[in-house]
Each structure stands twice: as structure tokens, then as C-alpha cells.
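The structure follows.
Complex shown without one protein chain; remaining protein chains in place.
After this line comes chain A, so read on.
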Amino acid sequence: MVTPAAYRSSVALEATLGNPFDPAAPVPYRSLIARDEREQRPDEAFEVAHQWGISRHLTPTGEGGRLTCFEELLSLLRVLARRDPVLAVGHGASLFAGLPVWMWGTAAQRALVAERLAAGEFGAIAISEDRAGSDLLATETTATPTRAGFRLDGEKRLISNATRGTFCTVLARSGPCLGLFLLDKRALPADRFRHLPKVPTLGLRGNDLSGIAFDRCEIPVSARLGGAGRGLEMLLTASSYVRVLACGIALGAADGALRIAADWARERRLYGQNLLALPPVRERLSAACLDLLTAECVAVSAARALTLGADRSRLWSSVAKYMVPLLCERTVRNAARVLSARFFLREGPASGMLQKFARDSAVMGILDGTSMVQLNLIASALRSVAAPHAQDRGPDLDPTSLFSLTTPAPPWRPRHTGLQLRPVARDEITQAWDGPRLAGRFALFDAERTGLTRRIQALTWTHGTPRTAYALARRHCLLHTAAACRHTWVHNRRLLDPELATPQWLAACWDRLLAELGLGPPEPAAGLPEDDLVDWLSRVCSEGRWPSLLSLPPPSKGQHHGQANRRGGAAVQ
């Protein structure tokens, strides 16, 4: 098994966090659940991640960090999330606050954020407001120009890291335009801002979610980030990156849940046999496994596209943000069904961690743009992609570079990123695709692709986005997902375990997507015996690996579930 370079840091981070099932490990499930029950932030776990060096991976190389590769960062967030999604959301919020700074900030602003992150501190991105919701143009917080800078007034709410963040990137109205402002909270007049109470939530209970109220809060002119009045444009550009990276959190919650279910099925005896031997249990595990691997194909390619095909990322990041949480939530639900009654109990397998994954993953389709917002963006992008009129569509992007995991994606150069708001002109993922045929399955997708283009071209856009466009956008997402599975399989077969290298695996993934499209898979049914996939899952988990296409090597030998040692994984580092 070859571990691509982008994943080596994930193996190291996993080792540092230790065996999650071992109560003596540096970051065990048991203590995370206890914190969650009390709605407390898992500070010790954050500290372990900091000591390992997670903040280096949120900071670009040019600013003293190690962030060059979004595929690597996606995987690191996944590792954090499979331990506790709260860890990934906390660091993800810092990253979102930092992205516009890395791309458009002054040297002093970049130095401030780099210094704070290196010290283990956190950042917050203050965009949303109670009344404005997801309508950013309705932002009411104002930054009024003054002789010395700006005066902030307004209330930002539902902000992760609002309380503990020592720096904060704020969207505020500055005249009729919106601006972005980087606040050093330590330098703010203490009597001119206050933190709002923590917001109780269904999941992510330990997340520092609250708000900040500004009352005639004076900030210096140097707080303005990037071009005056271009705050929304910067934010919309940064959102493409955040949407993709949020997929890592969904993947982590899903593979954490699936591993708990697989372990339980292997250990639990019922009717005189292992649960794993029961056909309905195998069916659930197989479905969960296929959904997770499918989601991974979409997410990883979207992360690579951020530096390979940034002008397509408007479309591909929205497709990923729509599909990956959906597939991952279904993975968690199927994992929960394997636990059956034990899922309902707040004790037992993994101390109720699967319940927590289920609660936490419920937010993934909402966070950083809801599913409906994504469908709207996708529909709009498809309108230009499907347009028949010749336009400057630019050069083709070879899907090989996008999907071949042994070839590193180009490094991110934040200062050269620029605003990425141009219409999407090409979609090679769904267009550059011609098989394998897999007993008539490809023909069904091919017909769907042709029909979709025709139907999108026929839409009438005279009263906003037509209702049908949302349905077509959803069908496009399923088509994109099928193509992503195909490209991943074609370009990485040699990396995959034998059970996944077989075309029957691809056929099985496609059959689930065809069913979602309302298209019956052709006979015979998918060739991959369910047993092969479930056996693979069981083997991977028993070896201490995580269910993933690459199923990275275990942190260390002798650390598998049921063989916990007191050293945990930290000793391996």
C-alpha cells in the first residue's frame, strides 16, 4: 500500500490522537462524550491537536505554515472530525476567518493571524445575523467611516469561536457595499463589544457557538481587508474553499460512525452467531460503506480542483457540498441501524459516540451554505455550462490530473488567487467521461447527461430561478457523483485494495446513484458481492485502519479496537 504524500500528515495526526476506544488514549471517545453531555468544549483535545501542530496546516507556507494542499487539509479535518466533529469545526472556523486574510490581507494582517494560530489561538468568521439569515445582502451590521477608521455597530450571531476567537473577520455594510474587516479582539475597546450567550444546539454541543454585539466600536483603518466595498466578493470566493473543506467534517463523522458499527457487528453475538453474519446487517453495512466511498470520490476531487481548476470550483464545490453531507448522513443512519436498540442508549458501544456523530452530522448540510443554496448556485452555473453559444471556454482540464491521487495537485498560492466569480464555462468531470460500460449502466448515465443538457437549455429564466432548475441541479449532482466514482476508480485502481479495484465496486456505487435518479440498474444487479465489501470493511477496521478508499495504514500495530494499550497513539509519533 502506497500512501500518497498528501495523506502522511493524517496518519501522524491519527497516531497522536490515539486509539479512540481506549479510555487512556490522548483523545478517547469516552472523555469527548462526557464533555458533549455537559455542552463543554473539549479543550484537552484541542490542546493535543495544537501540540501536534494542526495550526501549521491552517497557515500557508509563505506565512510560516505548511498549508499548500487542500487535499491534505481535507484529510486532516476528516481525521479531527472522526474523533469529534467539534474539533474540526473549531479549526475550520479559524481557517475560514483566515482565508480572506491569506488571500487579500496586508503583511501586518497576515502576520497577526499567523501569530495567533501558531500560539494555539482561534479565529471567528462573523458573517451571519439573525434577521439576514443566508441573505448576505441584507446584512445590517455597519462599518461607518470615521476620521480614525471605522465605527462598528450591529450584532453577529451564530458564530463559531465567537467567544474564544482572538481575531475575527467581520462582514459589515460600509455604505451601500459590504466590506470585510479583520478585528484584533484584544485591541478592541472592551466596553464597545460583548459576547452573546452560547446557543444551545442539537449537535456540536461543545462548539463555541454564540455571537458578538458591537456598539459604536471604533476600529482602525488598517482593519479593512482587501479592496474597499468588495467584502462580499472576497467572501463568496473564500466560500468555495470552505464548502469543500466542510466535506472533510462530514466524511469524518461518517467513517467514525461506520467504524463503530462495523466493530459492533463483529463483536456482538445474536441468534448464536455474530451480528456480522446476519444478511440485513450486512446489507446496511454495505450500503453505508458504498455511500461513504462515493462521497469520498466527490470530496477529494473537489479539494484537488481548488488549485487545478479554480475557475470550475464554483460549480464543483457546490456539488460536493450538496452531495457529500447527504451521502455521509445516510452512512451515519445506516450505521445507527446496525446498532439497532444500542444506538438509542446513552451507554454501551463507544460510549454513545455514534449518537453524537448522528447529532453532529445533522448540521453538515446546513453549515456554510444550505443544500438549497447549493442547488441554486449549481443551477445557475449549469446554465452557462450548458449554453450552446460559443464563448471563450478556456483550455480543457484533463480529469487525470484531477483524480490521480499519486500526482500532487499544484500548491496553493493565496496571494495569486484573486476573486473567482466568473461564470463556469466547462465541466470536464461530467463531460469527459465515456465508460466503462458495465453492462449497460454507462448508457443510462450517458442518456441522462444528454437529456439534462437539453432540459437545462430549455429552461426559461424570467422570474428568477425556475423551480425545475433545482430538480435538474439535483440530477446533475448525481451524474457528477457517478462520474467522480468512475474517474477515481479508473485513475487509482492500483492504489486500491483488491475489493475496490474490481469494476464491480464501481457498478455497485453506480447502482445506488441510478436508483436515486429513478433509473433501474440493468440486469444483472451489481456484480460486487455484498459479502466482499462487508468483509473488506470488517478487515480494514479490525486492522486499525479507517474505512476509506485509501484505507491508510494504522497508526501503529497493536492499537486496534479491543487491543487498547495505555500508551495510546501518542507514543508512535
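The rule is short, and it goes like this: contacts are C-beta pairs under 8 Å (C-beta built on N, C-alpha and C of every residue); 3 or more make two chains touch, one makes a residue touch a chain; residues count from 1.
Rule of thumb we're sticking to: contacts and distances are computed from a predicted model.
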| item | value |
| --- | --- |
| Identity of the absent chain, which is to be given by its UniProt protein name, from "Peptide/nickel transport system ATP-binding protein", "Tripartite tricarboxylate transporter permease", "Carrier domain-containing protein" or "Chemotaxis protein CheW" | "Carrier domain-containing protein" |
| Residue among A:R147, A:H463 or A:R494 touching the omitted chain | A:H463 |
| Which residue of A:L421, A:A447, A:A471 or A:A515 touches the chain not shown here | A:L421 |
| Selected residue (touches chain absent from view) among A:A350, A:V363, A:L377 or A:L452 | A:L377 |
| Absent-chain interface as seen on chain A, which is shown | 136-137, 175-178, 229-230, 232-233, 236, 314, 376-377, 379-380, 383-389, 391-392, 419, 421-423, 425, 461-466, 469 |
